[in-house]
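In this view, the complex is presented without one of its protein chains, the others remaining in place.
Order of writing sets the chain letters: A, B and C. Residues in each chain are counted from 1.
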Amino acid sequence: MSVALKLDNVTKTFTQNGKTIAAVDDLSLDIQPGEFFTFVGASGCGKTTTLRMIAGLETVSSGKILFDDQDVTNVTTQKRGIGMVFQDIALFPFMSIRDNIGYPLKVAGMPKSQIAQKVEAAADLLSITDKLSMRPTQLSGGQQQRVAIGRAIVKEPKILLLDEPLSALDARLRTEMRTEILRLHRRINATIVYVTHDQVEAMTMSSRVAIMEAGRAAQVDTPRQVFRAPRYESVATFIGTPAMNVWDMQVTGKAGQPVLQGGGMTVALTREDAAALDGFRWVRMGVRPAALKIVPQDEADFSAVLHLREPLGFEDECHLETADGTDIKLVGRVPDTLVEGASLHIAVDRADYCIFHPDTGKALRHGLAPLTAA
Amino acid sequence: MTREFAWRWMRFLWLAVGMLFVCFPLYWMAVTALTPRTELFRPPYDVIRFSYSLENIRELLSATQFLTFMGNSLIVALGTVVINVMASTLAGYALSRFEFRGKKTFVAATLWTYMFPPILLAIPLYLVFSYIGLRNSYGGLILAHVSISLPLNVWIMWQYFQVVPRSLEEAAWTSGASRLRALIEVLLPSALPGIISAAIFSFALSWNDFAFAFILQTDIAMFTLPVGLATFVEQSAIHWGLIMASSLIVSLPTFALVFFLQRYLMHGFSIGK
Amino acid sequence: MANTNQAREGAWISAAIAPSLILLLIVAYLPILYALSLAFYDKSAFRPDMEWVGLANAEWLLAQKDFWAAMGRSVVFTLGTVGFQLAFGLFFGLLLNQAIAGRSVMRSLVILPYLLPTIVIGLVFRWILNPEFGVVNQLLLSSGLIDRPINFFGGIDAAMPSIIITTGWQYGSFAVLLILARLQSINPRLYEAARSCGAGTWRCFVDVTLPNLRTTLLLIALLRGIWMFNKFDLIWIITQGGPLQATETLPIYIYEIAFRDFDFGRAAAGCVAIFIILLLFSFIYFKFFNPTKEVEVNR
Partner (left out) sequence: MNRIVRTSGATGRRVISRRGLLRTGAALGAGVAMPGLISRAAWAQDAKKLTFISEESSPKAQAVYDRINADFEKETGIKVTMEYPGFANIAQRVATLIASGTPAELVWYGTGSAMEVGLQDQLADVSDLVSEFDIPDNLRLVMNGKDRSVATSQQFVYGWYRSDLYEEAGIDPYSDWPGYLAAVEKLNNPPSHYGNVVPSAQSGASHLLMETMMQKNDAHWFALNDAGEYEVALDQGDNFSRVVETLEYLHQMHQFSPEGSNYGWGDLMSQYFTGRVANSYYVGARLLEQTLANAPDLAPKTKPISLPAKATDNYYLSVQGFHIGAGSNEDGARQYIQFFLNHPAYVDWLHSVPLHIIPAKREILQSEAYQDNDVIQQRMDVLEFLDSIWGKGRAPYYWDGDKLNPYVGVYQNDNLGGWMLAARNIGKQDAESVVREAAEQIRTKMADLR
């Protein structure tokens, strides 16, 4: 089966103040037909640049981009046959909605009757049929976004690129549009490449995500894998709200019975983890707030004082402080009787914690399974 | 309540005084234009006149080459507008969309052309235009007028394109439109206010220019209005009636422009001459 | 790496800049360079040849009392006209910024003088301010404000102020528009905030309006300053520098060197002098204003 989109050692460099900066650094990945693939990362990580290179809006400094095994690196945007939705929506303000959606078809020289038909179909799909004669400014943000999507898909592109399409919308609309886009993905038969800085969008919508950091893909995986089995500390802390607790811990204990100590905590580890810790005197330990449990004193790994609890609904987010002042976040169903200032006993869920290399941040062990080789 | 009332009337009063200052010269120009020649030099005048005479205007149209001048002015102004709009749109587009060597120098040089006292450009311009055989031609004067309005218009268009989001153009490209097509179908409509204000300025500068037309158009059949107007001052006694009549007629297209297109002017005025 | 996109961009840049560049080269850059180079030559208007004299023209010019006197008048004229335009602009800008019936007609009228041919303005003002036939003198006399006509453009003391007011009439609208545009872009919330802090009309003006107008006012002062310093046509049409030399500004003085003494070389040296002074202005402009930023403010 051919690869819908292949990035082959793609690099993009800029020269700024005489210095060469790599915005995208030797990026390689394959995207399969029909995938919903998301680039996620903080601003400046190179995700948008990557998308723009895929679109042909930025030139590639080195490397290749292939669509269906065809090298398109030097093909202009116009000839790549993509559809794209822009962050600022970018509807043509002086055209009606009908003309906006139909524009790609008009450029392609399609007969008017056929354009009208296709525009109707796209509008129907996006439930904006009644808005076709209006101007973009007469529409709400969410409706405008639908129009932009309509314009991008009307030509039935094989690859649909979306550059932070929801960032201009308010929170409620964002959630709504998320579902909308997913529904759309199922109905049209396109490969979607999606860029966002919002990890929730990335995690909820994508079939696979690429976590971008400083021009590189730190991890390319399914959302579940990324959450449960982050390859790097940075990926682990980027994904998940509230963020994963990460502590510097000293490796002590007898051989085969490692104990991590630090920040007023002592966590005895299982035999299986011993291999991962081999040769390290210090490691970083990461525990998701939900992987911490309030337990009776005898089952506890350590104690901490409850400082603040923020109700999230079913659960609470608790800010704790250990004996030496390390902050810890815990998410869980906490008994209402516990008040701020109470001393709690905490245990780490042995099935769901990570150990990171103290210098490189690479995961030595994560929640799904112990990694055997470092 | 009373304070507010007093305040409003104060404002109204000041505005009235100011408008009187602005309008009175224009009003008197119109009145003079419509005053018969024999009454022109017989003060005191009635500040508010009820009897008007078209004598001056009739003389202007029949006994002078006013219509020729007017035609010349129109041709030159329209030519200036067309060339200006095309050249400045392209240049503004390039300046806003591309980085290239010499961009800063080009912009600075463009601004600096404004700092040169125009009076002494007479000789070199005359030389250049003689050399390329463009004296006493519409083309030559159009070029000269382009030279005074183009720097400003490049500036205007540059700024206009800067506020047209790039993504509009990119959206057109991803829709399959070529760069040229995107420029014409998407960018130009978006920058229309800028283009209109550039056009108005080109028109106004050309319509008003005296210095260049005076240097380059030596054949009376090629005179533009301002130069032609100057001939009414020359030679014989100053014929105020004729002068005011032609001033009035010259002002009308400008007033129409201003009235109908003022909202575009507001933008264009943010920079410029 | 060869890239067709880049090659296309190059072609686009060339094609887009070329028309303007070539036009400006022929009708602006080259003539200006030529005119500047004349400053180093002995060039009589009545001879087609010219002779290199180095800085002799500049030396001669700097030794002329009239040159410095004209420079002084230019400074007075520039300060006067720019000051007038700023005051005029603020006055109308503030008044027209408020909702008033007929505002758009008034706005058109205020803009109109700016777009009228200078020769029309010069002649109209000569006519209405004429001491014998001028309607202004007639009105002033009949209202009893004066008992003999004022020789506006012909009086040694009156000529410069009269010219300044005429120029202000022509160009004040420029300032009005700029200031109006800026005023309309001030966020009304700022006024609400100031009001809620107990500020009255005056404090609102000082604390909200003025700081917002600061750059605009500076911009007008600078750009208009450059233009007023170069102003020639209106003065020439009205007074030709007279009476005596009361309105002989630098450009007029230079014009007289060129076409009364017929010495193009020295006149060019005068142009260089003006050019240098204005370049200083422009450096200030470039230093304090990022030209690309302005538009964001003004839209």
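In this text, a residue touches a chain if its C-beta (ideal position, glycine included) is under 8 Å from a C-beta of that chain, and two chains touch if they have at least 3 such contacts.
Bear in mind that the values here come from a model prediction, so they are computed numbers and not experimental data.
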Checklist line | Partner chains on view for the chain not depicted | finding: B, C
Checklist line | Candidates C:Trp12, C:Phe174 or C:Phe264 - the one touching the absent chain | finding: C:Phe264
Check: For the chain left off this view, which of B:Leu134, B:Leu205 or B:Leu225 is in contact with it?
Finding: B:Leu134
Note to self: Need a quick check: the contact residues on subunit C for the chain that isn't drawn.
What the structure shows: 22, 25-26, 29-30, 33-34, 37, 41-53, 60, 131-133, 149, 151, 153-156, 239-244, 259-262, 264
Margin query: Tell me which stretches of subunit B touch the chain missing from the display.
Written below: 37-38, 41-42, 63-64, 122-124, 126-128, 130-136, 139, 214-215, 218-220, 230-231, 233-238
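In the analysis below, only the chains that are shown with their structure count from here on.
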Check: Between subunit B and subunit C, what is the gap in Å from one C-alpha centre to the other?
Finding: 16
Checklist line | Between subunit B and subunit A, distance of the C-alpha-averaged centres to the nearest whole Å | finding: 56
Notebook entry, point to check: Among the residues of subunit B, which ones contact at least 2 other chains?
Noted result: none
Note to self: Where in subunit A do residues touch two or more of the other chains?
What the structure shows: 56, 76
Next item on the list: Sort out for me which residues of subunit C touch subunit B in the complex.
Entry: 8-9, 12-13, 15-17, 19-21, 23-24, 26-32, 34-36, 38, 91-92, 95-96, 98, 100, 104-113, 115-121, 123-125, 127-128, 132-133, 135, 138-139, 142, 169, 174, 177-178, 180-181, 201, 223, 226-227, 230, 232-233, 251, 254-255, 258, 264, 267-268, 271, 274-275, 278-279, 281-282, 285-286, 291-292, 294-296, 298-299
Item checked: subunit B partner contacts - residues on subunit A that touch it in the complex -> 55-57, 76-79, 81-84, 86-88, 90-94, 103-104, 107-108, 148, 151-152, 155, 161
Notebook entry, point to check: Within the complex, which stretch of subunit B touches subunit C?
Noted result: 7, 11-12, 14-15, 18-19, 21-26, 28-29, 32, 40-41, 43-45, 47, 83, 86-88, 90-91, 93-95, 98, 100, 106-121, 123-125, 127-128, 132, 143-144, 146-147, 150-151, 154-155, 158-160, 162-163, 179, 204, 207-211, 225-226, 229-230, 233, 240, 243-244, 247, 250-251, 254-255, 257-259, 262, 265-267, 269-273
